[in-house]
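First the structure, then my questions, so here it is.
As you look at this complex, bear in mind that one protein chain is not there, while each of the others sits in place.
Per-chain residue numbering starts at 1, and chain names A, B, C and D are given in the order in which the chains are listed.
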Amino acid sequence: MVQQLINGISIGSIYALIALGYTMVYGIIKLINFAHGDVFFVGAYTGYFTAKAGLGLILSLIIAMAVCALLGVIIERLAYRPLRNAARIVILITAIGVSFLLENLGIVTLGAQAQGFPDIVNKSTYTLWGDVTIDSIQLIVLVVTVVLMAVLQYVVHRTKIGKAMRAVSFDMEAARLMGINVDTTISATFAIGSALAGAAGVVFAIMYPSVDPLMGVIPGLKAFVAAVLGGIGIIPGALVGGLLLGVVETGVQSIPGMSLWRDGVAFAILILILIFKPTGLFGKNVREKV
Amino acid sequence: GCGSKSTGSSSSNGDTIKIGANLELTGAVAAFGTSQLNGIKLAMEEINSAGGVNGKKLEVVSADNASKKDESTRTATKLITEDKVDVLMGAAISGDTFAAVEVANNKKIPMLTPSATNDDITFDHKKNKLNDYVFRACFIDSFQGKVMADFSADNLKAKNAVIYTDNSSDYSKGLAKSFKSEFESKGGKIVAEESYQTKDTDFKAVLTRIKTLNPEVIWVPGYYEEVGKIVKQAREMGITAAIEGGDGWDAPQLVDIAGKENLNNTFISNHYTSEDPDPKVRKFIDAFKAKYNTVPDAMAVLGYDATYMVADAVKRAGSTDKEKIKEALANTKNFEGVTGKISLDKNHDPVKAAVVLEYKDGKQTFNTKVQP
Amino acid sequence: MNKRFFIGIAISLVFYGVVQALISGEILNDFYIDTLVMLGVNIILAVSLNLINGFTGQFSIGHAGFMSIGAYVSAIMTTNLGYSFPLGLLCGCLAAAVAGLIIGFPTLRLKGDYLAIATLGFGEIIRIVWLNNDYVGGAAGLNGIERVTNWSWIFFGVLVAVVVIQNIVKSTHGRAMISVRENEIAAEAMGINVTKYKVIAFVVGAFFAGMAGAFSAHYFYGIAPTSYNFMKSFEILVFVVLGGLGSTAGTIIGTILLTLLFTYLQDIPEWRMVIYSMILILTMIFRPKGLLGNVDVTKFFKKGGASKNGGTTTTP
Amino acid sequence: MAAQQQLLKAEKVSRVFGGLKAVSDVNLEINDGELVGLIGPNGAGKTTLFNLLTGVYEPSDGDITFSGTRVNGLKPYQITKRGAARTFQNIRLFGEMTVLENVMVAYNMHAQHNLFSSILRLPTHFKGEADMREKAIEFLKIFNLESKKDEIAKNLPYGEQRRLEIARALAAKPKLLLLDEPAAGMNPQETTDLMNLIRWIRDEFKITILLIEHDMGLVMGVCERIYVLDRGQMIASGTPEQIRTNPKVIEAYLGQEV
Partner (left out) sequence: MLSVKDINVYYGAIHALKGVSFEIKGGEIVTLIGANGAGKSTILKTISGLLKPKSGTIEFAGQPIHGKVAQEIVKRGMSHCPEGRRVFANMSVEENLELGAFLRNDKKGIAEDLESVYVRFPRLRERSKQMAGTLSGGEQQMLAMGRALMARPKLLLLDEPSMGLAPLLVREIFNIVQEINKSGTTVLLVEQNANMALSIAHRAYVIETGKIVLAGAAQELASSDEIKKAYLGG
């Protein structure tokens, strides 16, 4: 039982890590950035190449984050910025387009087959008691996710750039009048969100050692669900949503014969939670003032 | 490489024999389709450089069914009506193949699927009807499951087993089913049946549970991407039981994903072994490596053999008459492929030997050969 | 108004006759018929989703779920139970409509992206139910479904879907739905029963999605759960938005163009999706309101000019 | 006044937001045919009271009776159906719909044709739609908006948007019309025109009007009775003359010089 909880938290912290980037971007421009899962895949592949080239974990992470940050900024600049004033669903469709584009460019250039990810971390397993074990990667991911969550929360709520981000998220024109450079602020948001996706990609590829161009689809979807579960746009919500989703999935699978229903139950719980908390667990139910 | 498109000759009466490859080149299982197309193309080039068939060159027209059933029906129709192919090949997975079966039957075009394993594709057991125009080059699901169940019971002397199936794959479920009935008929006990889905990455929840059951054998009939992770995670959790699977495991990436040591004490059934010293196998593997810079997986080798099977049938038919090709395919006897000596039975399914391979330090080693 | 409606129907019947003649005369080969059927199925899907998303403004991405219900229920009726196709079709549509009713209710509380994720989850749950049910073949799905759908079925199916939805939209009930999309609070204040109209949109939309599912199941020989995953829902959404949210003509044109584009690109499989997604992105950037987003076609014919849009800001 | 029929009655109505009592123990009575003003400092709770009366918010406490029935907890559309229509402080038109369609939406609840007759295009549909259209156009004429009937609502200038909102609310054939700052953003001349329009509407349609306004010229000019809210509480009510000189009101709202 405890082991299953650890399993759940470990998968959940990965969801949370990806969800953080999702929520970050959503929080600022209200865009469900469906390409997020694909930036994640680019991060993983970048890590794959750096690892193959013999670079270690830290360097691989840094390079992958940098590449993804750049990619995120480029995507925003080319695909989303021209649509600043368009309806949100239009940007959403564009994001789906970008997602398809990245995936299929990946297939064309890298091949559709999954590749094994080189071993770059010496994993050590700690036995807590009896049969219950946890390994170093699981621990690292959890710690990194929690720390990043705290950092992001601080940045968004306590720093000047964070205030600018929130102002932009509510009213771009008024934000301009405050002297905020809206474009830079949005670029920064994308850079941070995408860097997080890149980091998640590398960590994911280390934990589950294979990479392929479609690897981001399912984690991306799960992270999206996690973000909504926690209340999309709310940073601690992403963490809680991710962990909860991981634990629920693992919990369902730990019941004999239920493994088939993992996603079904997870979605059912999601819908139930939303019915009772229509804006997610942490979402403030801000009713429009009439 | 680029898609080998039809080069203009629109009718089959030209100097080419047209093969239409209806494959999953994009979408969810693009990895299978693209790999298979590589095998097909290699075979085509070899055949053509050896002078073709009956003096005519082979031409492969590939079309993408986007890993979708409805598209597959349409793609097959397009290959027949627009590209006027003589023979259809594909699709790579059973679902997409099913969608093309009726097209082949209605249009009376022989169709050979390299890798669709579902029992009902060639012979519809529900309606008790043979699909006259449909053939395959691979084992059927029930065969591999049986082979490995026998192997577990007889060679490994296992008394109990856990089945861990890819529930979103028809192939995996077929293998699981036949393994179960055979293993039980031999007195073995299935202590748990669990499942996962394609593209899953974390299997610890179920493996944790399997570990407490302490089975002798874990039967994981899936594809290498997930299987590799299952093996790795199982071993890391301290599960030492034998893990077994089918030809879906056969890919060079498996070793990278699972890790060499973790693969010890795993067994698979396969058509052949890439370590086989047989010159036919060596020639294929070398040629494939030279052209694509990677070791072929099961999909590629099946595509390769299937292409030669078509060429063989056309040669024996002596023309591109569809009926004659169909008859010739049905009469395939002792065809020497890389994956063994193939004869088609009355259900259009190959009768060929399977080999059981054991992974030792990341290398496939021959264990036993099982005749059907 | 009255006259226009009937002239439109007459013109489409002529179109039907011409195509039917071409098919009977074997001038159109099977591949074209396949394509026509697929177009028809996609049009029904897109037009029905447009009622929910485009007109009523409820962000739904679970349409593939409704489609799968139509497909499975009708196929069970005909293939497993041996009933006739028309009965199977009807049951498929009704079952999907009931599902629409059920999913309609969470929408009373959920808005925007939260509704989207709930509908997505709903669609996935439906898919997982099929996947885990051996009566309907599990992962393999149902195969060996007889081909019953033909040009006539699909044509009249599309006609009914378009006419019904258009007739709803161009009436006080449609205006009520649009007002819900525009401003829910004001709509309620004007006496619009917002709940009722949202549920109607979901029920009618789901009904026709079910119809599309039944048609495609009985044309393409088999169905499987993977055909109805969230990617399929996105695909339908793309048709709608690319054509123009809230414009039936736009939706139809968008669907036709994208379906044909996808078909045409079949010959270059490697680049197929790359080009497809590039076109998608570029269309959105250069025509953010969709292909026919700000052109009211009826007005276009009446006055011989497109209505002017508000425009945004002066370009430097 | 005693002879008049009572239309709306609020008894001890309160509404709390978080810790804030935006409306507290408010009593209010309006009779048929009256033209009543509601004034008070910013944030006094006037709009909130409107929201309570029209069902946008549910009262935390108290009772609201409209036309003799208790309407607490009813949905806005149900209250509208019983005969209360409103405008909003922040204009809420159906932006992408035409001017004419905006007005036609208000007729939906009186529609004679149901969904099926529209789907099947039965004669009742055509008749119902034609009726609606005709009546809507009549309304637009009254408000001088007929020439703009095919414009998209959001493209109208502000003043016309306000007028359209009033037209739309009137089209719902209410017994009680609630106007939330109808003159906001209008210049004095336009305000005068609006004042005349409001009076005319009351007389022409024989309806009751309750309006919130900060423009004292307008309020004092048209209202027969005035309620004054301050910090959620009703601090005064009476004729314009009484209100103008009420020290509490001067202190809280008007300032010395009026």
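What we mean here is this: a contact is a pair of C-beta atoms (placed from the backbone, for glycine too) under 8 Å apart; a residue touches a chain by one contact, two chains touch by 3 or more.
Just so it is clear, the structure is predicted and the values come from calculations on it, not from any experiment.
Residue D:Thr192 is the one among D:Gln78, D:Thr124 or D:Thr192 that touches the chain missing from this view. Residue in contact with the omitted chain (choice from D:Leu122, D:Ile142 or D:Ala184): D:Ala184.
Remark: the omitted chain is touched by one listed residue; of A:Val42, A:Leu61, A:Ala164 or A:Val248 this is A:Ala164. Although one chain is not shown, part of subunit D still touches it, namely residues 17, 39-44, 47, 89-90, 157-160, 181, 184-192, 214, 216-217, 253-255, 257-258. Along subunit A, the points of touch with the absent chain fall at residues 160, 163-164, 166-167, 169-171, 173-182, 286, 289.
We adopt the following convention: only the chains that are shown with their structure count from here on.
With chains reduced to the mean position of their C-alpha atoms, the one farthest from subunit C is D.
If you average the CA atoms of subunit A and of subunit D, the two centres end up 47 Å from each other.
We define each chain's centre as the mean of its Cα atoms; on that basis subunit A and subunit C are separated by 31 Å.
Under the contact definition stated at the top, the residues of subunit D that touch 2 or more other chains are 56, 88.
Residue positions of subunit B touching 2 or more other chains, listed in rising order: 26, 28, 167. Residues of subunit D that touch subunit C in their complex: 54-56, 75-77, 80-81, 85-86, 88, 92-97, 101, 104-109, 111, 113, 115, 118-121, 125-126, 128-129, 132, 150, 152, 154-155, 168-169, 172.
Within the complex, the subunit C residues that touch subunit A are 53, 59, 106, 109-111, 113-114, 116-118, 121-122, 124-125, 128-129, 131-132, 185, 230, 234, 237-238, 241-242, 245, 270-274, 276-278, 280-281, 284-285, 288-290, 312-313.
Residues of subunit A that touch subunit B in their complex: 3-4, 7-8, 10-11, 104, 107, 111-119, 123, 125, 131, 133, 135, 204, 207-210, 212, 214-215, 217-219, 249-251, 253-254, 256-257, 259-260, 263.
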